[in-house]
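For reference, the structure discussed in these notes is given below.
Complex shown without one protein chain; remaining protein chains in place.
A, B, C, D, E, F, G, H and I label the chains in the order they appear, each numbered from 1.
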Amino acid sequence: MSRLEVTEKIITSKVTQGLKWADIAEKVGRSKEWVTAACLGQMTCNEQQASVLAKIFQLTEAEKKWLMVTPSRGSLPTTVPTDPTIYRFYELVNVYGTTFKELIHEEFGDGIMSAIDFKMDLKREKDPLGDRVNIVMSGKFLPYKEY
Amino acid sequence: MSRLEVTEKIITSKVTQGLKWADIAEKVGRSKEWVTAACLGQMTCNEQQASVLAKIFQLTEAEKKWLMVTPSRGSLPTTVPTDPTIYRFYELVNVYGTTFKELIHEEFGDGIMSAIDFKMDLKREKDPLGDRVNIVMSGKFLPYKEY
Amino acid sequence: MSRLEVTEKIITSKVTQGLKWADIAEKVGRSKEWVTAACLGQMTCNEQQASVLAKIFQLTEAEKKWLMVTPSRGSLPTTVPTDPTIYRFYELVNVYGTTFKELIHEEFGDGIMSAIDFKMDLKREKDPLGDRVNIVMSGKFLPYKEY
Amino acid sequence: MSRLEVTEKIITSKVTQGLKWADIAEKVGRSKEWVTAACLGQMTCNEQQASVLAKIFQLTEAEKKWLMVTPSRGSLPTTVPTDPTIYRFYELVNVYGTTFKELIHEEFGDGIMSAIDFKMDLKREKDPLGDRVNIVMSGKFLPYKEY
Amino acid sequence: MSRLEVTEKIITSKVTQGLKWADIAEKVGRSKEWVTAACLGQMTCNEQQASVLAKIFQLTEAEKKWLMVTPSRGSLPTTVPTDPTIYRFYELVNVYGTTFKELIHEEFGDGIMSAIDFKMDLKREKDPLGDRVNIVMSGKFLPYKEY
Amino acid sequence: MSRLEVTEKIITSKVTQGLKWADIAEKVGRSKEWVTAACLGQMTCNEQQASVLAKIFQLTEAEKKWLMVTPSRGSLPTTVPTDPTIYRFYELVNVYGTTFKELIHEEFGDGIMSAIDFKMDLKREKDPLGDRVNIVMSGKFLPYKEY
Amino acid sequence: MSRLEVTEKIITSKVTQGLKWADIAEKVGRSKEWVTAACLGQMTCNEQQASVLAKIFQLTEAEKKWLMVTPSRGSLPTTVPTDPTIYRFYELVNVYGTTFKELIHEEFGDGIMSAIDFKMDLKREKDPLGDRVNIVMSGKFLPYKEY
Amino acid sequence: MSRLEVTEKIITSKVTQGLKWADIAEKVGRSKEWVTAACLGQMTCNEQQASVLAKIFQLTEAEKKWLMVTPSRGSLPTTVPTDPTIYRFYELVNVYGTTFKELIHEEFGDGIMSAIDFKMDLKREKDPLGDRVNIVMSGKFLPYKEY
Amino acid sequence: MSRLEVTEKIITSKVTQGLKWADIAEKVGRSKEWVTAACLGQMTCNEQQASVLAKIFQLTEAEKKWLMVTPSRGSLPTTVPTDPTIYRFYELVNVYGTTFKELIHEEFGDGIMSAIDFKMDLKREKDPLGDRVNIVMSGKFLPYKEY
Partner (left out) sequence: MSRLEVTEKIITSKVTQGLKWADIAEKVGRSKEWVTAACLGQMTCNEQQASVLAKIFQLTEAEKKWLMVTPSRGSLPTTVPTDPTIYRFYELVNVYGTTFKELIHEEFGDGIMSAIDFKMDLKREKDPLGDRVNIVMSGKFLPYKEY
């Protein structure tokens, strides 16, 4: 058994039961972004969170334990994603990569936006010309230090 | 002469003059995100915007014309970015890619967040534990259609 | 179980039964292009379409549900396709890529042809020198916006 | 001197003069698709076509000769295109690749759509919901033969 | 079941029975080059050819049907082949690639040698200094056309 | 100065003078296949051959010496060739690679067709359905030896 | 002018003058590790540090300014380093990568060792069996957070 | 059975039993770094070490034997690691690669730090601003020799 | 069943029985280099050799037959080997590649060292400073020929 198999079981169970990530997240008591990532094998659950998920997805005790192990992260099977929904994010990095860099350095100096001390919120933005996907990212600025 | 050479001239001119993207953007009358991307060869200027930039960076008439040509987009020299500031965004796509996909489909159905009808805003988020980089992305949802 | 396994079951079933995509499409009530793509795991069915396909290919209830889940798109196992029939399309992108770009920008300004709000029609074009494959593609033009 | 340098000179000249591909094509007496591809180093001109282009772009006699040499085709600097306008075509190959293959074989039997005995027409398709890019491709079907 | 599994069954059966491609080809009534390629999943059989092969390799009815389906071509597991016998052909393309191109264009004008309307013959060439592999390739010349 | 620069000078000179490889080969006294490859930097000339080529292409004494140095072979800028004329040969290796291997081993036992002790002849094959490119390859069979 | 050209000028100047990184670092007043990285275009100098370096390497005012611009990091020309001295570090990541991960998680929980809030010290470790390279790395632990 | 399967069994067993590498290492009588690497298939055990591990993880006699076979090293599934915890080490090689090289050569002359005659120690470094990961690496310097 | 499975069975059998390649080679009556390569699926056995190996490794009749089939060569799972013991050989090719080429051409003229008509001997070289691996390679020189 591996974490990958647990992830596949979770996804299959979700499809079969017709569940929603938002509802699952509410039961876990965390944001839908974090809980979805956790279910997809990208975040680590504590005992209580794992128990909630194990119940929802009918996991065995051993499978539940895998949810509490730090996963090997990276959810994409290829270096450049092929799925159009995911590719658009890669495209943003490609088109705006140097812009992100310039503006972060201009505002904060030399350093990075942390992808670890990080949170995000994805929601619907109503718009008469067609609704929009709205994503707010917030990552701690980490300065390079001299030594 | 090529757009790449114009971009390099702009960057060198900015370094030598010690300018800020925010100030340049104000003169152009557009957001700092769009103007920075335009200067870095990722967006297309109109006549008036190009004139402002040409004056700031002391571009020739021919160089100014390049700013009005749709550029060949893609600002990264490698498939996986090596610069840590830019890499963190690639990492977010890698770790959260499937999460983005799941949540967009759950909320909107089958489709994508447009990277074309798209805007963003990057700013400082004050935090006593260390200030944070805050990025708000807004892209139109585009549904896949049956036919 | 995964969508990939459902796709393989569909393909095997089609080979064994000796069915035609055009006939399947007619039963679904959609174009042969969209229905073929859906069966191959690239488009999402609604309840009724999934039911028709489930009956044709003798899918289980769980397998049918997979047809209604947005798939992870990308039908090629390698970055550059090796199959000659598919490669010729990649070759067209390689040879005509910059031409597509120039002509779209000349006619529409800066933007793209959507691959999401997109439809196509592939048919036989009679020709005394040998019949031709005729493909009509129609994708919405999406302009880059300033902000 | 190389064909690449001639191509760059042509592009720079076009930008500086503010010409349109459609107008250039009319002077050459061929479609805008073929003439654009030829100028971008993907097709071969005959003596008369090269003369017209040489005059438009003020090429030297040696540069004109390069237009009459069969070029080394392939207009993309990377295996997967980074420019969004071009990428969408790659995405179509990725998403619809197996669909193209299935439908061509269903209609014609085993073989390919030629990318050599090929022509295409790209035009604006009026639409109240937003105009569309319309591309008609026509390539001779070439059957695999037994021997 | 997939075509790949049928191919593996054919190869295993051939090894176990100790058959020769030349003999198999004779029973099929086609050249050894075409029949070998067909058995290895690169060509499509008709009903009668498939029946002969099914009998030789003791295939089931379903497996036989796969022989009549146009295969997904490409017999190499890596972009650059690692097997020395196959690599030498890749090396010829690498060393002589530009030479092939120059000589085809010099003799025929702009176009290609078809790899579809193609046949070949591989045989032993007696030589006192050591026998040689002799391969005759014949592919229809396809000219690029203006439009 | 490098061999690459000599090659480029030769190509430019050939284009400007409007020469033919067949004529050049005749002056050198070798086949058009070998002479073209030599001019393109894939074969090594002796003193006399280099002198003939130096005269034809108006090379300096130093440039002529480069023709007599064993070149660093490999004429393709990418692992998978993008030019359609050259790609078709790569496609043949991909589609027929395992067939070449099977038939060579069946006829000769374990070993390879040499790409070093190798010669080839490319010519026009008259055909009422359209002329064909005919290539005869002859490479010494080299057996793997036990030790 | 670009940062890369400044880096090359610095390296050439160091070779020609026969300087040592340790001595340069002492003048700058920072560790040899940080100063070397800064000179090689991987760290950002402040005004005073840049002035010291500009004097040592006889940089122009414009070149000095580049030292104060956040660089585009990544010092390796290939994904897998070819130089044996650098490759050994890549090998350590390859062999010990999962071990690093396991031990960091066991000691600290889910998170990473920062490569930004990071310092290191490389020195000689005397050993009768042959001196050893001793490297002490110290990076802040950054925990993944729930949200 | 293969070493990979033994590794997977060890990891699963560790997760299920909730063991710690440090405790396992103590029983083996070697450092936690070496023992973890050994369990993950990167180091070779002797008879006695393998017996201890076999008992802990309930391995069969055959599985135990695999622990004593020199493994095929390399713990990463991709050339560039995707897991953020491991990636940071790759980033250090990328950012500091040329710095490592310069400083090793300055101190020791031409040669490398051995990754074979190598040991390391990873521990917690207390820090009021947040604890740090502290890694001490020690590898024998190996000089290039003239001959 | 495939040759790969036979190879895995041989390796597992060798590990379980605790055999040595040198002893196996002696029974086969060939060098340890050739026999090891043959067992690892890189060389082809004759009837008698296969019988000896089948007995040692307790292979079935079908498995034994696979040893007599020319294998698909290439023993590395990645283009650049990750295992340090194997990587060092790749490193030698990388560092000494151009040196090999220069010296072979200087001594023999234009051509290659055959990797087919090749043999080698790997043995221990006693040395008071630490024993050395000594490898003698002998490959027939094959000259490029003019034609």
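In this text, contacts are C-beta pairs under 8 Å (C-beta built on N, C-alpha and C of every residue); 3 or more make two chains touch, one makes a residue touch a chain.
Not measured: the values here are computed from a predicted model.
Novice: Going by the touch rule at the top, give the shown chains the omitted chain contacts.
Specialist: Result: the unshown chain touches E, F, G, H, I.
Novice: Could you tell me which of F:G74, F:G130 or F:P143 touches the chain that is not displayed?
Specialist: F:G74
Novice: Under the stated touch rule, tell me which residues of chain E contact the chain that is not displayed.
Specialist: On the chain E side, contact with the omitted chain comes from 80, 82, 84, 87, 91, 94-95.
Novice: List every residue of chain G that touches the chain not included in the displayed model.
Specialist: Missing-chain contacts on chain G: residues 8, 11-12, 15-16, 18, 78, 80, 82-85.
Novice: Going by the touch rule given at the top, which residues of chain I touch the chain that is not shown?
Specialist: 20-22, 32-33, 36-37, 40, 42, 73-76, 79-81, 83-86, 88-108, 111-115, 118, 120, 122-125, 127, 129-142
In this section, only the chains that are shown with their structure count from here on.
Novice: Taking contact as defined at the start, I'd like the list of chains shared as neighbours by chain B and chain I.
Specialist: G, H
Novice: Taking the mean of the CA coordinates per chain, how far is chain A from chain B in Å?
Specialist: Once rounded, the distance between the two centres reads 23 Å.
Novice: What positions in chain D touch 2 or more of the other chains?
Specialist: 33, 70, 72-74, 76, 79-80, 82-85, 91, 94-95, 101, 105, 111-112, 114-116, 118, 142
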